[in-house]
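Some notes on the structure that comes next.
Only one protein chain is missing from this complex, and each of the others stays in its spot.
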Amino acid sequence: MEVLERAELDGLLNELKRRGYRLIGPRAERGAIVYDPVETSDDFPAGWQDEHQRGVYRIQNSGGNALFDHAAGARALKHFLIPPRRLLWRAHGGDSDFTVETPRSTPPHFAFIGVRACELHALALQDRIFIHGPQPDPEYKARREQAFIVAVNCHRPSGNCFCASVGSGPAVTAGYDILLTEVVDAGRHYFTVAAGTVRGQEVVEVLGLRSAEAGEEAVAEAVLQEAETALTRQLDLSGLREVLLGAADSSHWESVAHKCMACANCTMTCPTCFCATVEDTTPLGSGTAERWRVWDSCFTTDFSYIHGGAVRKTGASRYRQWLTHKFASWEDQFGTLGCVGCGRCITWCPAGIDIVEELDALRRKRQQKLQAV
Amino acid sequence: MVTNVGVKEMLLEHEFLRGLDPEWMEKLAEFTYTDSYYPNDYLFRAGEDADRCLLIRDGNVALELYDPRRGSVTLDTLSGNKVLGWSWLIPPCKWCFDARALALTRVLAINGPRLLQLMEEDHILGYAMLKRFAFLFADRLHAARLQLMDMYAPLR
Partner (left out) sequence: MYAPQLEPMAPRLYRIQRVRRETEDTFTLEIAQAGGAVPTRFAPGQFNMLYAFGVGEVAISISGNPGTPETLVHTTRAVGVVTNAMSHLKPGQVLGVRGPYGTSWPIREAEGNDVVIVTGGIGLAPLRPLIYHVLEHRERYGKVVLLYGTRTPEDILYRREIEQWRGRFDLEVLITVDRATGHWRGQVGVVTKLISRAPFDPYNTTAFVCGPEIMMNYAVEGLQKRGVPSDHVFVSMERNMKCAIGLCGHCQFGPTFICKDGPVFQYDKVERLLAVREI
């Protein structure tokens, strides 16, 4: 393990830039911490801390120096790997003849800085869908395979985080090129560094870092411990699949639907939600038609439309679809849970609906029902 | 052309009575006769006395309802091995629909009042018959409800 002083961080960023990467990292912008392009380490949100509650998000500057003093921001990495809107193709002609032209540019080389464990798990889940499925998504695959990941261990989980319960955090264990642990301790500010891939190792070697001392490693270890202790929210996964599959007709969905506005925020901020629709457009009289792939949400009525009407007409059925997909069907489809415990859907729900609470409530109802029998 | 030659055998063959004690068939045969209808012949008309329990042996019969604006509307068709109507069982014992043969149709006609009397006297037979009719009602109601759904209609 090596040590990267705060002052040396730009050396890492410059090396990545030199290798042709576009840097994406957290920034404090318009009242939120979001992944966006960054140029230097000064772009990182130094001192900014975030507060998460049900339906509440707030950032404030603590005056401290830590650059990665926050939990999951509003934007997940899917924003860059499966962009919200993407042109699939353009056709020229009309009903009598047309040609289809697919825009094929070289995929952007992203280096993602400050990636959390939950985020990495979300990437792994999306890889199963877009890379390892029977039909890969060529654009995702290209972007993903190029992407360089500089993970930073989480040291300040939010009140909505429950990554430990779903086995995705808080410590980063896999899926990175370089892993940093940020330490702000006794007047010093540095990162411990570990490489996870050959190309990660190459970058570390170019930087010529010194080895970490036992004391530095111990402090970094303590940071991880602190994060684990701070993570108090828990989700009980035992038998959850049976709870959900047995709750298809539960009246509980109705009670959630009373609160839910079907705004789709949860699905937009969720790092694993992958649903998309296609939009076919024709500028009037232009002889050109386009097809766009656009993020979509199972919370809209259009989502399940077949001739005559939507299959999921009620909010209750749409909420059930979402939650059952995340915690039961996902397993059938991809062999894992569909949730990484980042807590975004709780934070960004304007109605303050909390999936951990809803799942617990469904479990309680099932237990009551079983006892009553 | 009304006859009752071989009627007991035909009763034994009919799907609706399958499993019924052959001894009862003997009794039923005493007041059952065969009958046949050519296409467009009416087996009965709505409002007429329902005095026969009709078991179709083969053929095809339309159950119709007459509407002055629309004319005769076919609600259901019944073919071989089916039972045509149960109005003889339920007072005031008048047919509710018109029954018109669509093809050459052969039936077994059991005298309604005699059958009712026998069912009253012998409750074991009565129960066996009513049970068969209960299943039949359920089947027809089921089908009618599904028909009501108008499930192929375009949805707007």
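The letters A and B name the chains in turn, as written, and every chain counts its residues from 1.
By our rule, a residue touches a chain if its C-beta (ideal position, glycine included) is under 8 Å from a C-beta of that chain, and two chains touch if they have at least 3 such contacts.
Quick caveat: nothing in here was measured; it's all calculated off a predicted structure.
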item	value
Candidates A:84, A:138 or A:239 - the one touching the absent chain	A:138
Options B:12, B:75 or B:104, residue touching the unrepresented chain	B:75
Touching residues on chain A - with respect to the absent chain	88-89, 91, 93-100, 102, 129-130, 133-138, 248-249, 274-278, 280-282, 289, 291, 293, 296, 298, 303-308, 311-314, 316-317, 321, 325, 328-329, 331-333
Residues of chain B in contact with the chain not shown	60, 62, 73-77, 79-81, 102, 139, 142-143, 146-147, 149-154
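Quick note on the criterion: only the chains that are shown with their structure count from here on.
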item	value
Inter-centroid spacing, chain B versus chain A (mean Cα positions, whole Å)	68
Partner chain B, residues of chain A touching it in the complex	307-309
Chain B residues touching chain A - in the complex, by the definition given at the top	154-156
